[in-house]
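One structure, as structure tokens, below. Some questions next.
A single protein chain has been omitted; all remaining protein chains appear in their positions.
Letters A, B and C mark the chains in the order given here, with residues in each chain numbered from 1 onward.
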Amino acid sequence: MKVQLLVSDWCASCHQAEKVWREVSEERDFDFAVVDMGQPEGRELVSRLRLKTIPALVVDDRLAAIGVQTRQEALSIVGAAPAKLAAPTHHVGLSMGTTGRAAVHSSLVYLFVAGGFLAVKGSLFLGGFARVAPLHLFTLGFMTFMVYALGEHMLPRFTGNPVRGGVFAWLQLGLAHAGLLMLVSGFFSGSRWLALAGACLAWLAFLMFALRMWPVLWPRQAGAAGAEPPTGTIREGD
Amino acid sequence: MKVQLLVSDWCASCHQAEKVWREVSEERDFDFAVVDMGQPEGRELVSRLRLKTIPALVVDDRLAAIGVQTRQEALSIVGAAPAKLAAPTHHVGLSMGTTGRAAVHSSLVYLFVAGGFLAVKGSLFLGGFARVAPLHLFTLGFMTFMVYALGEHMLPRFTGNPVRGGVFAWLQLGLAHAGLLMLVSGFFSGSRWLALAGACLAWLAFLMFALRMWPVLWPRQAGAAGAEPPTGTIREGD
Amino acid sequence: MHKRNRLFVTFSLAYALIGGLAGIIWLYDPGLIPGDAVLLHGHIMLLGFIAMMIYGVGLHVLPRFSGNPLYSERLANWQLYVSNAGLWLMSAGWLAASNPLVLLGGVVSWAGIGMFAFNIMLTVKIHGPAG
Partner (left out) sequence: MHKRNRLFVTFSLAYALIGGLAGIIWLYDPGLIPGDAVLLHGHIMLLGFIAMMIYGVGLHVLPRFSGNPLYSERLANWQLYVSNAGLWLMSAGWLAASNPLVLLGGVVSWAGIGMFAFNIMLTVKIHGPAG
């Protein structure tokens, strides 16, 4: 059973419909995807099924319903699908997840702190062993946390594969904060060992991020991502 | 007579409809606006008139037509409107104008040249009088041309006011190129006077840009932009 | 577009012209402007032209992208005064070759950045519109 929910950024009720279907898809075992009208896949669906209204629900390549379904309606539509075993992955849609939003906020805070050095000292570089401390607030703080946020939000959307979230994602963010703060404290206090320990934690955090992104980029099912059309062309009905 | 064309980025036929109406609006004198479904103004129109399909044509706050009109159909819809005197301003919609696209291309070329110094010399700063030459390729080349492009594309969209284009816009871009190239040549050849002449031309180009943006930001009609709702809230039917 | 955001963009354009003029005068005669004309030029361009353009466009666009109204219109209005005051103080510092004045201007400008970041962060909430 293949269920596609057609949505768009500008459509307020789409966010509501997505929330309902996201919950149902985590309880029942069926093939679920949120399709964005702004992407070629969405445009292809619109023109193939001549859809005129969103949110639109497409089940096995036929228009099944429009508008927002209640939880009960959604469950009855997928009535045949078996219950799902608890899984730590989730599909990504329009709204950024909680860990993603937390990473954006962290990123902005580090940008602000690094910007303070730029505004007050006029440079991201200091003297002595602390020379690169503000620079790392910018690169390992602002830039890396922004990559964490956009990576877990955009790569699953681009590839259509789910991303692992939950405890693993929070642990990654926690390690990244602890690592960066230890690294910068080490630079300022002149303690090479504190900086080294911080660098190792930050590296482990990035490794966790890379491990989370790996199955998003290279999913297990062979062929699932193999025979794709060139970038930007519109896929014909499959 | 007030004509609004409701469009969205993801809708291919909207680009076609916009082209037709853009042409007609430059021949006949009526109040024309392209309204983006992704903006609050567009969402307000959708919910007030319960629109379901785009492109949608709204004439004096009533749905007049959907889909793409031919030039003849469009002219008959605005049949009552008088012919327009030639005007150098134009409204901005989904597609970036020709001068805007030219400015984006120029911006990327300067970025590439400045990036060459970064890749080969490892820095945007050199020694001696030429010290800041690569830096100005980045700031007065890449960044300023990007501001020229996005300014003339986005500010008219944000404010709903037309922007002056044509010869004036091309002259601005020409002066900006000449000024930057003379400034950089002056830095490299050690000629302070060549650099000074280039700086003056680049400054005149920016002045022309500022003069083009002024009526976009502060239109003549008092009140036209005065009583606006706070950012991000949805305007109720006017 | 909110009047305050149009003011931010207008100030950005004006500072680009003022900063450009400082560069032109320096090229004509490096001694004509007292203090450090090069850092004056650079900071007017960075904190005037570029930063105010980002403030004006960001305050208009980011609430629309996130689907929430701006957290505080009043804080954004104050940010307009604070950012301008910071830049004027810093510019006065470069002209007078006064390090304390430059530092004060830097701290005030930084506060303006902080007000912008705080306002945007509470607009783009951790829990989105549907959560």
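In this text, a residue touches a chain if its C-beta (ideal position, glycine included) is under 8 Å from a C-beta of that chain, and two chains touch if they have at least 3 such contacts.
Only a predicted model underlies this, so the values are computations on that prediction, with no experimental measurement involved.
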item: In the full complex, displayed partners of the excluded chain; value: A, B
item: Candidate in contact with the missing chain, chosen from A:Q16, A:T98, A:T139 or A:S185; value: A:T139
item: Among B:M1, B:L49, B:L108 or B:L207, residue touching the chain not depicted; value: B:L108
item: Chain A residues touching the omitted chain (full complex); value: 38-40, 139, 143, 147, 154-155, 158-159, 192, 195-196, 199-200, 202-203, 206-207, 209-210, 213-214, 217-218, 225-226, 228, 230-233
item: Touch residues of chain B, complete complex, unshown partner; value: 12, 15-16, 18-19, 95-96, 98, 101-102, 104-105, 108-109, 111-112, 115-116, 119-120, 122
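Everything below uses one rule, namely that only the chains that are shown with their structure count from here on.
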item: Two chains sharing the most C-beta contacts; value: B-C
item: Between chain B and chain C, centroid-to-centroid distance (C-alpha), Å; value: 23
item: Mean-CA-position distance for chain B and chain A (Å); value: 32
item: Junction residues of chain B - those touching two or more other chains; value: 38
item: Residues of chain C engaged with two or more neighbouring chains; value: none
